[in-house]
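With one protein chain removed, the remaining protein chains of the complex are shown where they sit.
First chain written, first letter: the chains are A and B, and each begins at residue 1.
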Amino acid sequence: MSNTNPLLKAWYDKETRSVIVQVIAMAVILGFFAYIINNAIINLATLGKDINFNFLWQPASYDINQHLIEYDSRSSHFTATVVGLINTVLIAIAGIILATILGFILGVMRLSNNWLTQKIAYVYIEFVRNVPVLIHILLVHGIMVNTLPRPKQSVNFGDTFFLNNRGFQSPSPDFQPLFWVVAGVFVGAIIFAFLFSRYAKKVQDETGKHYPVALINLFAIIVVPAIVYFLLGSPIAWEVPALKGFNFKGGMVIRPEFIALWLALSLYTAAFIGEIVRSGIMAVSHGQSEASHALGVSSGRTLSLVVIPQALRVIVPPLTSQYLNLTKNSSLAIAIGYMDVVATIGGISLNQTGREMECMMIVMAIYLTLSLLISSGMNWYNNRIKLVER
Amino acid sequence: MTEQTYAPGTHPDLPPPSNTVGPIHWLQVNLFSNIPNTIVSLVAIYLLAISIPAAIDWLFLKATYVGETRNDCARDGACWAFIGERLQLFIYGFYPEAERWRVDLSAIMLAVAIAAVLWERMPARGWMLIYAAVYPFIAGWLLTGGMGLTPVDTNDFGGVMLTVVIGITGIAFSLPIGILLALGRQSNLPIIKYFSIGFIEFIRGVPLITLLFVASTMLSYFLPPGSNFDLLLRVLIMVTLFASAYMAEVIRGGLQALPKGQKEAADSLGLNYWQAMRLIILPQALTISIPGIVNTFIGLYKDTSLVIIIGLLDVLGVGRASVSDTAWVGLSTEVYLFVAVFFFITCFGMARYSLHLENKLHTGHKH
Partner (left out) sequence: MKLINKVFTGLAMTAMAAGAAQASTLDDVKAAGELKCVVTTGLAGFAAPNAAGKWEGFDVDFCRAVAAAVLGDGDKVKFVPSTGKTRFTLLNSGEGDILFRNTTETFSRDVDLKLTFLPVNYYDGQGFMVPTALGVASASELDGASVCIQTGTTTELNLADYFRSNGISYEPVPIETNEEAYTNYVAGRCDVYTTDASGLAATRAKFENPADHMVLPEIISKEPLGGAVRHGDDQWADIAKWVVNALIAAEEMGITSANVAELGAAAGNNPGINRMLGTEGSYGEMLGLDAAWAARAIAQGGNYGEIFDRNIGPDTPLGIARGLNAQWKDGGILYAAPLR
């Protein structure tokens, strides 16, 4: 064995070796990508296709049942994408809110000293999280469509709200000009509340004087706009849905597809959030609440000032991934016909135009962006509540 | 009556005071300790009292277990007759009837392989572990045929069998790939590090169904012209890659939890990178990450149900296809509940085992 072989010598040198390994890795990676891209180019050329996004400006030619912006069959594929994106974001936000609320309730129930609530929460969490979310979605949708009455036999809530297998119909607001005054007051109240809390905190830090901040802010945000609203003569006209022909006309409708997806995603994710909340609260050592009690702090304030802020540090990172999962799981909408971004651009548009590459690129880019936005938002929040160490 | 006397220290224990034992006391402490608690308990009892009998009624008492069509079923009870009639389809999918012994055989062999992995006191465990490692390949041969067996098209795979095939393959292959990705992400070599990060974050950023869709329809664009390979194989690859990205993150958590001193100690003993990883770092990091790994397994197993979106008929897919049978219209609730119970039993089993393992490996280092 000769140790003078320059190649062998180079291999035993850590620096050189890492360079060699990386060059090889780079070559393999680049080669692989070059290879598949080359294949794609050849395959597309054989079929006479190209990669071209101009189809986005052609009329989509199909209708979408739930569109929050102006859309009809003459709108472009691009508009259809935006409609789908809005529907995705809508279900994600609605799902995150409901799942968080339910999850916190479940987490607290799990820690309750009431045996019954604790066991109910346990059974619920274990059953729900061990069953695929797609089954939840199909089950809820199946139950809604098969067991709710048809429009003519709708469950009627005082002739204003109706529930049937076409969805939940409710009156829709028609905003009159004066309403914007109320809206202005409401925004003003929120700004006031924000400034006032900062002022109150400053005063308390400096002088120890304590304002009932929560009460005053609640009054400013809810009661004041309400008074203004009634003083101006209730400037919202409600359009009440009425049964005409096949369906209800007028008002707003929340479709069974949305409800099924929303409930299923929230109930499913809530089971995970419940466990996260439980372990978060359990991670806060008993000494903390005992010390707080020893200082004479009340139970409620102990929870809000001592336990929760510390528990949040444990809760937020896994909570983020649950939010991400919920958003990604909303793509299962396609199984029940909720028109999210996968169903519009990644489904019908893709099929009508035959542009698989372009459409899937758009869909993936949208989900990557959404994931990035949620993670960075939650990271920002996490950094805010993080323990500042010396 | 004479008073019994005892020598000091020999008096038998007296029964505890009656208000600290027994069902009444238990109820007092656990359900009715104070007013809010009592209210909550009463509400909960009321809700259970109205929902549980109704559920039992529908699920069992008024249910129909035998029948030919939907009309044989009682309208106010579940219709399990349908599930019974379809049970073969639910288990084997469209696997040719004459060849179903192969599915049964691989299932038995799978049970042995799992026992080998999980049961530490198994006789001849070393050999059994080798057997478990080659099992996926044996099963692959058994199920698809060739080399002496009648070939069976993977199109005919379905039901529980397909679910288990995808789940087990994903679990068996995602762990090693996940370990490599996690090590890659921690690597000092920037190219490998950034490639790993890019791969992991891309996979974690998109929904599985978009990847499955790519696998089912677009992958052949990226293959050499005119070539093609089996749809199930493509799905298996995608599911495995998907799970390994999540696995990598779980294992990275375990790696990060190890103190730096471990690696430094390994270095000072003169171990090279792979020796250090294999002997010092990974055993500890994997032990720490067991709960996360099992959770990823469960997640992957549940995600197998998404393959119905691209037209593979797993246990949920078979159920969904059956729902539209004209003779059995409107039974979605029964079918989905049945499939839900199937998934629950398997996933809950895995979760329980993970808990058991966690407790066993919990050697007291924890603070």
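Quick note on the criterion: a contact is a pair of C-beta atoms (placed from the backbone, for glycine too) under 8 Å apart; a residue touches a chain by one contact, two chains touch by 3 or more.
No experiment lies behind these values; they were computed from the predicted model shown.
**Q** Looking at the whole complex, which of B:94, B:141 or B:273 touches the chain that is not displayed?
**A** Spelled out, the listed residue whose C-beta touches the missing chain is B:94.
**Q** Of the residues listed, A:13, A:63 or A:239, which one is in contact with the missing chain?
**A** Touching the chain that is not displayed is residue A:63.
**Q** May I ask which residue of A:113, A:234 or A:247 touches the chain that does not appear here?
**A** A:247
**Q** Out of B:218, B:258 or B:357, which is the one that touches the chain we can't see?
**A** The one listed residue touching the chain not shown is B:218.
**Q** In the complete complex, the non-displayed chain touches which residues of subunit A?
**A** 25, 28-29, 32, 35-36, 46-49, 61-65, 72-74, 145-146, 150, 165-166, 244-247, 249, 256, 334, 337, 339, 343, 347-348, 350-354, 356
**Q** If the hidden chain were put back, which residues of subunit B would touch it?
**A** Contact residues on subunit B toward the absent chain are 94, 153, 155, 176-177, 180-181, 184, 192, 195-196, 199, 216-221, 223-229, 231, 237, 241, 310-311, 321, 323-324, 326, 329-330, 332.
Assume only the chains that are shown with their structure count from here on.
**Q** Take the average of all CA coordinates in subunit A, do the same for subunit B, and state the distance between these two points in whole angstrom.
**A** Here the centre of subunit B sits 25 Å away from the centre of subunit A.
**Q** Taking the complex as given, what residues does subunit A use to touch subunit B?
**A** These residues of subunit A touch subunit B: 18, 21-22, 25-26, 29, 36-37, 39-40, 42-44, 46, 112-117, 120, 126-127, 130-136, 138-139, 142-143, 146-147, 324, 328-329, 331-332, 334-335, 342, 346, 356-357, 360, 363-364, 367-368, 371-372.
**Q** Per the contact definition, I'd like the list of subunit B residues that touch subunit A in the complex.
**A** Within the complex, subunit B touches subunit A at residues 30-31, 33, 37, 40-41, 44-45, 48, 188-192, 195, 202, 204-210, 213-214, 217-218, 220-225, 298, 302-306, 308-309, 316, 320, 323, 330, 332-333, 336-337, 339-340, 343-344, 347-348, 351.
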